[in-house]
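Removed from the display is one protein chain of the complex; every other protein chain stays in position.
Note that the chains take the letters A and B in the order they are written out, and that residue 1 is the start of every chain.
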Amino acid sequence: MAKNRNRSFAAWAAAAALLVAGRAEAQEIKVGGIFDLTGITSDVGKPYAQAVQDAVALANASGGINGKKVKLIWSDYGYKIPEAVATYKRLVGDEKVILINGWGTGDTLALKDFINAEKIPYFSGSFAGDLTDPARTPYNFFVAPSYSDQIRAWLSWVKRDWKDKSRNPRVAFFYGDNAYGKAPMEAGRRFAKETGIDLVDEEILPGGLQDATSQLLNMKQKLADYAYINVTTTGVSIVLKDARKLGLTTKFGSNPYGFSEQLPAVAKETAEGVTGVVPHVPFGEDVPGMKAMVEYHQKNHPNDTHDALYVRGWSSAQVWLEGLRRADRAGNLTGEGVKAALETLKDFDLGGLTAPVTYTSTDHRPSTKTPIYMVQGGKLVKVAEYDMPRRPDWLGL
Amino acid sequence: MEFFLQLVLNGLVIGSIYALVGLGFVIIYKSSSILNFAQGEFLMLGAYVCLAIFTSAKVPFLVAFALTLAFSALLGVLMERVLLRPMIGEPVISVIMLTLGLASVLKAVVQAIWGTDTRPYPEIFPTAPVHIGPLPVSQGYLYSLGSVAVLLVLFTLFFKLTRAGIAMRATAFSQQVALSMGISVKRMFALAWSIAAVVSAVGGVLLGGVRGGVDGAFAFFGLKVIPVVILGGLDSIGGAIVGGFVMGILENLSGGYLDPVFGGGVKEVAPFIALVAILTVKPYGLFGKVKIERV
Partner (left out) sequence: MRCGDFRQTYAEDMAIFETPLPRFLLAALLAALAAVPFVSSSFWLDVMNRIFIAVIAAMGLNILTGFTGQISLGNAAFLAVGAYSTAFLAGRMGLPFPIVIPAAGLLTALVGMIFGVPSLRLKGLYLAVATLAAHFVIEFTLSHWESVTGGVNGISIPAAKLGPLVLSGDRKLFWLALGLTALLLWFAKNLFRTKVGKAFVAIRDQDISAEVMGVNVFKYKLLSFGVSSFYVGVAGSLLAYQARIISPENFPISLAIDQLGMIIIGGLGSVLGSIFGAVFVTLLPEILRLLTGALSDTFPQLQGLFAPLKMGLFGLAIVLFLVFEPDGMAARWHKVKAYWKLYPFSY
């Protein structure tokens, strides 16, 4: 009956409205979170998101920011740029957050004009080189060496690992068909030319990748000795498995979203000998900063396995929590104030979780120390570390 | 040359999975005139359910496989009951949308239960590659191709020789006449949907074994099945098979040769461009029956 349907609808609407209406507002600092829990990078996005939430919870439990609690308002955007933009509008327009911890390269780049105009410091899970130049992106920050420095470090390792003096090593790049995949490629191309490495092939791995055989066959024709894969762990393991099927001897390497403790677990024995950039230590490594994290983990998630991605999210949160602390002490808890506070960070020590962080008003590269690890016997073992010089022509690349 | 052969082989294997999904689609269309766009989700669900039974119940893989097939058969009957009855006489677009809605629901259920991570598949095929001429071929590929070939032969025989098969063909030809001949049309519909779901589940498990893992992207196969059945002809079983293999090979060849030219992405577009080309020449597909419209 139409009447009954109208009435029950009204009742439901009222109930929903009531649920939404009651929201307490204490002395709080509101911070936004835009995470990927269900999209194409969710395999690495989930532990990162969990770590940020945990770091905030721990900070609140230990007295907050000089007594004020941090409220993390977050949602899952599924790695879709339009969703990220809509979430951003909601966080800044409605919830009035003063800082956001975002995630992906594509959406961070898409939002950079908005955050510049509205002065919201934005920490991303993306380490794209485009975000390091305050002249172009004054409000973007991240906690790791940039993707460009990472690929340069890996190429430096290739140069050292290549023993044949008669010719240059041949390298191929595999990357996803999105902003994240393409981010470090130009830097990689230029650096390869500089250091005497022959870039012989570039292959695109589409989103929702199931099968990399045709791309690998193309690479095989170009006889690449090494290949750098710039996607996430799922994509890397597909490439490794298909490479094994084709009997390829190419040595593979990956960026820190493709290479972590998850890789040997997913790719099993095809991950042996694969190298990767590891700017955040594997979970449980013996460094001072690990203690608080491991304790929290034992108490609250004893049954979850955590990895370097978790360490990454945790480190990111520690840095902006420190920025909030300094801004609050200076009495300027606004977006601009937090940005200025962050730029006072010099060699901010995260207890060995990652290299110490320095931001200045002319350089948002937090650090350039890049360790390279290799999978040996199913475990991650450090084989090299490179400290890329802070060259001015590399700023913003 | 080796490059070409490798691509063709890869295409054949993927094409065999396309053929399976297309087969399911055509069976449902032939018998109940419904366009089931949820075929890809049946494939995905089959792969996930098999994995879930295998890992949680700790039974041998073949037992898990058999249970998955039973589950799929039941799922097919359930879908038919829920979808078919209200859709009698509704316009084409409503039918398409209904199965698309169903596909969304199935995808959501899978994502809610199992999340979006890739779940590793157990090693159902031995890993050592076999050599055919110059090419290393993984045994999984051969098993996949072999199983599909066997299934296809079985179905052709089923439809030609068994009573149930002939009854299904009769129902597809004319429901009225079949009813008056004493064939239980309702049972035929249920049978068609069960077979389609089972066939897709087989495809899903094979794909999981070949890929080594299963994730939500399996559902995209449903989208790919459309050019397959259009190419082959909506109501032709042989057409679905041929269409599947052709599409698989076409995809891989265009990916291998054209991707470097265009910078990627050609693999996804090529089947559809080929499709449009075919439709301009043969609107009902290679083997489809031409529909004669009457006022």
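Following the convention adopted for this analysis, a residue touches a chain if its C-beta (ideal position, glycine included) is under 8 Å from a C-beta of that chain, and two chains touch if they have at least 3 such contacts.
Keep in mind that what you see is a predicted model, and the values were worked out from it rather than measured.
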Residue, one of A:Gly106, A:Pro169 or A:Pro282, that touches the chain absent here: A:Gly106
Full-complex contact with the absent chain, from A:Tyr48, A:Trp74 or A:Tyr359: A:Trp74
Touch list for subunit B against the chain that is not drawn: 35, 82-83, 86-87, 90, 92-94, 96-98, 100-109, 111-112, 223, 226-227, 230, 234, 262-263, 265-266, 268-269, 272-273, 275-276, 279-280, 283-284, 293, 295
Touching residues (missing chain, whole complex) on subunit A: 2, 6, 16, 19-20, 37-38, 74-76, 78, 80-82, 85-86, 89-90, 93-94, 106, 109-110, 113-114, 177-179, 182
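The definition used in the following text is that only the chains that are shown with their structure count from here on.
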Touching residues (chain side subunit B, partner subunit A) in the complex: 3, 6-7, 10, 14, 111, 115-118, 120, 129, 136, 138, 211-213, 215, 217, 220, 252, 255-256, 259-260, 263-265, 267-268
In the complex, subunit A residues that touch subunit B: 37-39, 42-43, 46, 177, 203-204, 206, 208-211, 213-215, 217-218, 220-221, 234, 237-238, 241, 245-247, 266, 268
